[in-house]
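So that we are looking at the same thing, I have put the structure below in structure tokens.
The other protein chains are all here in position, but one chain of the complex has been omitted.
Chain nomenclature is as follows: A and B, assigned in order of appearance, with residue numbering initiated at 1 for each chain independently.
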Amino acid sequence: MSSNEILLMAHLMRRVGFGSTKDELNKYVKKGYDNQVDEILDLEPNYEVSTHMINRYQPDYESPMGSSANGATWLYRMVWSDFPFKDKISLFWHGIFATGYAKLANGYVLADQIKMFSNYGLGNYQDLLLQLSKDPAMIIWLDNCESHKGAINENYGRELLELFSMGTGNYTEKDIKEVARAFTGWTIANKDYMTAKSQRDSVWPYGRLAMHFEYKEDDHDGDEKTFLGETGKFNGEDIIEIICKQKATAKFISRHIYSFFVEDEPPVPEWPYKKPNNPEAIEALSEVYFDKGYNIKEMLRFLFKSKFFKSEKVWNKRVKSPIELVAGTLRITKEFHRPDKEQSLTNSHTQFMGQHAMNPPSVEGWHWGTEWLDSGTVVERVNFSSSKLGNVNNLGIRKIIDNIKSNISNQFTPEFLIEIVLEELGAIIVSKTTKETLNDFVKSKIDSEKDLTDDNLSEFLQLVGAMPEYQRT
Amino acid sequence: MLNSNPNRRDFLIEQKERSLVVIQLSGGNDAMNTLVPYTNGIYHDSRSAIHLTENKIIDINGSLGFHPEMGEINKLWNQNKVAVINGIGYPVPNRSHFRSMDIWHTAESETIASDGWLGRTIREIDPKHKNVVTAVNFGRGLPRALVCKDVPVASVGDLNTYGLMPDIKGSVQRENVLNYFSRMYGPNQGRDAILNTLSENGVSAMTGVDILSGANSQYSSSVEYADNPISNNLKDIAKVIFANVGTKIYYAQQGSFDTHAGELFNHAKLWKDLSDALGDFFEDLREHDRENDVTVLLFSEFGRRIEDNGSGTDHGSGGVAFVLGGSVKGGFYGEQPSLELSEQVEGDMKYNNDFRCTYATLLDQWLGIDSVPILGKNYEQHNFINTGI
Partner (left out) sequence: MTTSFKIESRKTMGIAAMQGRGFYYPFDLSFDSNNRIYVLGRGHDYDTRGCRITVMDMNEEYHGTFASFGTQDGQFMWPSSIAISNSDKIYVSDEYLNKITIMTTEGKFISSFGQFGKGDGEFDGPNGLVFDNENKLYIVDHRNGRIQVFDEEGNFIQKFSSQGTSEGNLYLPWGITFHSDDRLYVSDWGNHRIQEFTTNGEFVRSVGSKGDQEENILHPSSCAIDDKGNIYISDWGNHKLKVFDKEGDFLCSNRGEATLSEWAKDFLNTNVEEKEARLKSKLVFELESFKNDPFNESAHIEKLFWCPTSLTFHKGNLLIVDSSRHRIQVYNKVYKI
């Protein structure tokens, strides 16, 4: 059984990224927990393969036309980063500010939004909301380009308050209209051509075009507005400033952070009716929000070093999202050491499991937690992880097998084999039932060192990939 | 296969139930080269590059004809088993594949919805989800039409290889590993919410696999289907129908109909494969005396431009759908849209009947389910179902 230090580090690495292997965990433990947290938050990641390399072999990965290559490019980054924390952060914001291909028909604009999340997603929340309000993908997705002086479209105003900042019950319908008025004139350049291309899903004549924000003073309603009790000739920036001052905003964002990094909360629509799992933690995070000037990174630093995060009670208390499952597995198998055709196919698996990156089911994003699981997606999830872990030709799996063989020598016992494998895969903790089942399986196949054949180990690793614990993070 | 739970099939009542097969023509089927207004001069003028040869078009009423490759569908038409739904669409056409397909899937044309119309239907049919195979999708990943919270749908790539952990070599080894799998997902396993859900779904996944592989092994037929994706899917659907496992909804796709270029060749191949596959499927149903129990809907997210672009056609609106089956009253439903310039919408055929009228008809008259809660309101219905049967 791994030491407590290793188990805690494994928990941290699953939450800040997609899990770490045994060797990585040993290295991080030596640095010390708090240092590791600071490094992850403060250092820029390194990528094993450059974007030039990806682009040479898979030209659509960085200049995407369609709906899928963006997700595959993103998945490469999750797999090839030494600390995929920034990609985890963009995944976090993508789940909240969910924007989708269905309406945009333009992969580049979506990929730009994900880049924006990784650039601004750890900064001040006010800046992030400002960038979001100027983001071309969001402007089309929630129709702000169709909102005009004297003829508002409320869509963005409503979701900004309901889904992106305060949550229902903290503002009135009148407030929504005032917000919509304040954001009139916030649109995209060449709006008619860009929306015509999106609506017609047109790649003609020469492919899709990237988009950029444009502020149209003459279409902005500059008159006085009253929002949350304050009155003035508000523009969008003023609205965001007022939003960020609200206690409700602090709580709403804190609850999202808690749900993503600590343990699954119920889906957002249920929040007004269900108390948080840990109200004190939400309260404490809200305080940091105000103390540190709405800074997300400082909220996370506090969180990762907090007792409630480190507590064994929350270890493995989340269901892996399909992207977490796929990225985490590929980091173990290390099968993509350079751009590879199979990458595109692999990325499609997140879609089969119900999470098509940059194409969420609606503006609400995906419902996380146990809602990932149904009898159809369980088949996809189990088959994916078991076939990847069971493929002994994968570089990472080969290495695990070599480690097993060099560590076991003469004293083979089923317990020892199980322990090594679970450690190698990132210090996975399993229940008594699972352990007994694995034990019986090993006993039925492997008596001694000489039975450690590739076929037997492959079957064992497939069973490990299929165990319920592998579905948790 | 798995004998660890002999009671697993108890809830399945052997009965020959009615079912609906939905085939999505992905990419936007060119309605004008499917149901061809070949006596109309505007057709020939606007399709200078890609019009179909007049003497090969299969005439059906003196002014309209099927695409030359739709011979098998024409045979069903002659038996009065094909309802042609002309001018089908929705208000304010959207010509993006994804958005338009979403509209057809969610039956919601104004706002972005996440539930699918068939997902909601399954929830009505089996609210306690007693049967994990009430709906079966052929293809990987669930189309939004079938998505609905807490509604289980089996997604099958290929019935012959469908199952858990297909990479385990050898059936004996696989059965062995699956026994351990079922222990790990069994009732002895833990108590928290995640484990309960995993355990529940792990068990229903095994049940689904068990039922569907049973359907595969029981099947026998003298019909020889061609070897292409849509034929394979329809053959798999026939297998599940004959196994009487309570499946009410089947879903499959044919494509891509996105014929911006090289349309004459590509469109012909797509319809040949589909039409032949449907011919074999209905022959198979007849052989098993099930022709009257199955209704097939063919739909596409939109039609295409009236005028060609030199080698294909671009995205348009206004399309044609087909409903086929032994219980269908053959004939024309909806009106053939006029091709006159004044009647066009931005160069497209104008829709004259809402696709939700067709959905409502299938729900109320075929599946016997109240369409109003599923579609959100009462839509006028067609009368293409032969209610006498």
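Going forward, contacts are C-beta pairs under 8 Å (C-beta built on N, C-alpha and C of every residue); 3 or more make two chains touch, one makes a residue touch a chain.
Every value quoted in this text rests on a predicted model; they were computed, and no experiment measured them.
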Hidden partner chain, touching residue among A:59, A:232 or A:293: A:59
Sole contact to the chain not displayed, among A:148, A:177, A:200 or A:245: A:200
Hidden partner chain, touching residue among B:63, B:79 or B:311: B:311
Residue ranges of subunit B at the interface with the undisplayed chain: 259-263, 266, 305, 307-312, 314, 346-347
Touching residues on subunit A - with respect to the absent chain: 52, 55-60, 62-63, 65-66, 68-69, 72, 108, 189-190, 192-193, 196-197, 200, 202-207, 209-212, 341, 343-345
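The rule we apply is simple: only the chains that are shown with their structure count from here on.
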Centre distance in Å when subunit A and subunit B are each reduced to the mean of their C-alpha atoms: 33
Sites on subunit B touched by subunit A in the complex: 94-99, 102, 112-114, 132, 137, 140-142, 144, 147, 149-155, 164-169, 173, 176-177, 180-181, 183-186, 188-190, 192-195, 197-199, 201-202, 204-205, 207-209, 260, 314-315
Residues of subunit A defined as touching subunit B within the complex: 67, 101-103, 105, 198-202, 204, 264, 317, 319, 348, 351-352, 354, 356, 359, 361-364, 367, 369-371, 373-380, 382-383, 386-387, 390-391, 431, 433-434, 437-438, 440-441, 444, 455, 459, 462-463, 466-468, 471-472
